[in-house]
Every structure is written in structure tokens, then in C-alpha cells.
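I have placed the structure first, in the form of C-alpha cells, so that the comments after it can refer back to it.
Only one protein chain is missing; all other protein chains are in place.
Up next, chain A:
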Amino acid sequence: MAVTSDYVLPCGRDVEEVWEAIDLSDEHTRSCPHCAAVRESLLVLRDATAEMVQEEIEPPFDLVSRVMSAVRADVRRSDVVPLPGDGLARISTKAIAAVLRYAADGVDGVRARGCRVVEAPESTGSDPVIEVELSIAITALLVTHEAYDEVRRRVLAAASARIGVRLARLDLVVSDVLEG
């Protein structure tokens, strides 16, 4: 189907026809004043377009750094895990870590140290799942052999009851033993 511009000249030709034949001026174009005039205008347009292609417009000098600042801020914000529900609410991994450390602290003789929280590969917006590595310091005299199970139980319970995410994996590391 021929493309038309809907700009029809008094001679019956469409401007687009003149454009397509701009370099092969035929008998009609040479003799028709309407076509000749449009052809001249199109040649001016072609020249001006070539100038536009060559134009040396550079973006602002700080555009790259502005883009990269936005990207870095976005990466920081992405340290979050979805909360159960419509997937719109999210919680930072740091906030989750604080809750889990507090839960572990509730066990006699146990002090939570580092807590690293990552979203598990199988996590989805409707069923958020996390993996946690928790390092603890224990007070030798106070801690009992049940303490580790108790830490595990409380941390698991806090993740599901206080935050609403499923804890698929908890690596518990005793990183220090305190006297007293």
C-alpha cells in the first residue's frame, strides 16, 4: 500500500510521491510548478535535516554522575525484603536483623553480635522467605546446652510472628565466649 501524506498538490500528486522521486526528477516534476516548488522545499528540509544530524549538542557534564547517584541510592534501597500481602510493603534487612538480634538476646547468657539477612532465592511477594546468619557471644557460666535450641526457636518465632517472613535457613555461629 502506497504511503501518502494527505497533502495533495493541485496537480494531483501527493507530497510523499515528490519526496520519493526527489532525486529522479521526471518530466512531470520538471514541468509542473507545484511539484517543482514542493521539491525545492523538500530539498531545503533535507539540507536542514543533515545539519541537525551533525549538530554537536552535548548533555550536561554532570548527567552521568547524577544517573549513577540515583542508581547507587536505588541499590541501597533495594536492601529490602517484601512483607506478606500485596507485595507493596517492604522491610529493610537491617530492621529484620534488629528484631532477630533482640529475640536472641532474650536467652540467658546469649548476646547477639552480627546478623546478616538476605532474601532467599525462593522468596516471592506473597510468600517472603529469608536466610539468616547470626553470630552470638555466649557467657560460659550462664549458658546451658539447651540455649542454642532456644535461640533458634526464638529467632524463628520472631521472624514469623513479629515480621511475617519465613526463615528458611538459620546459620548460628558462636563468635565469642565471655567470662563471668
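We take it that contacts are C-beta pairs under 8 Å (C-beta built on N, C-alpha and C of every residue); 3 or more make two chains touch, one makes a residue touch a chain; residues count from 1.
Here, contacts and distances are computed from a predicted model.
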Protein name (UniProt record) of the chain left out of view, among "EF hand", "RNA polymerase sigma-70 factor, ECF subfamily", "Peptide/nickel transport system permease protein" or "ABC transporter ATP-binding protein": "RNA polymerase sigma-70 factor, ECF subfamily"
Residue in contact with the excluded chain [from A:V3, A:L24, A:L88 or A:L141]: A:V3
Touch criterion as defined above, residue of A:E27, A:E56, A:D86 or A:E179 at the omitted chain: A:E56
Selected from A:R66, A:K94 or A:R169 as touching the chain missing from the view: A:R66
Given A:L24, A:V75, A:L88 or A:L141, the one touching the chain that is not displayed: A:V75
Where the missing chain touches chain A, by residue: 1, 3-7, 14-16, 19, 37-38, 40-42, 44-45, 47-49, 51-53, 55-60, 63-64, 66-68, 70-72, 74-75
